[in-house]
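Beneath this line is the structure, given in structure tokens, with notes to follow.
Here is chain A:
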Amino acid sequence: MIPDLGKYADTVLSAYGASIVLLVALVWWSLRAARKARIELEKVEDRRNG
Partner candidate 1 sequence: MIALLIRDLKLAFRAGGGFGLGLAFFLIVTVLVPFGVGPESALLARIAPGILWLGALLACLLSLDRILALDWEDGSLDLLATSPLPLEGVVSVKALAHWLTTGLPLTLAAPFLGLLLSLPTQGYAWLVVSLALGTPALSVIGTFGAALTVGIKRGGLLLSLLVLPLYVPTLIFGAELARRGAEGLATTTPLLMLAGISFGVIALLPFASALVLRVNLR
Partner candidate 2 sequence: MGSIWEYANPVKFNHTAGKVLPWVSIGATATLVIGLIWGFFFTPDDYRQGSTVKIIYLHVPAALMAINVWFMMLVTSLIWLIRRHHVSALAAKAAAPVGVIMTVIALITGAIWGQPMWGTWWAWDPRLTSFLILFLFYLGYIALWEAIDNPDTAADLTAVLCIVGSVFAVLSRYAVNFWNQGLHQGASLSLDKEENVADVFSTPLYICIAGFILLFIALVFLRTRTEIQKRRTKALIARERLG
């Protein structure tokens, strides 16, 4: 499945690996912060409305 990367396999794979890890971490972190902010806000809004 993986194409033949020749002698540079390590190089290419580590570049892809590192980048994808960073991108996924960024997205995950953003989503988590978004969820936390939403829950906080809903808690406060509920307290206020009822």
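For anyone wondering why these and not others, all candidates are chains of the complex that A comes from, given by their letters.
Keep this in mind: contacts are C-beta pairs under 8 Å (C-beta built on N, C-alpha and C of every residue); 3 or more make two chains touch, one makes a residue touch a chain; residues count from 1.
These figures come from a predicted structure and were not determined experimentally.
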- For chain A, the touching partner in this complex, picked from 1 or 2, is candidate 2
- Contact residues on chain A for candidate 2 in the complex? 3-9, 11-12, 14-16, 18-19, 22-23, 25-27, 30-31, 33-34, 37-38, 40-41, 44-45, 47-48
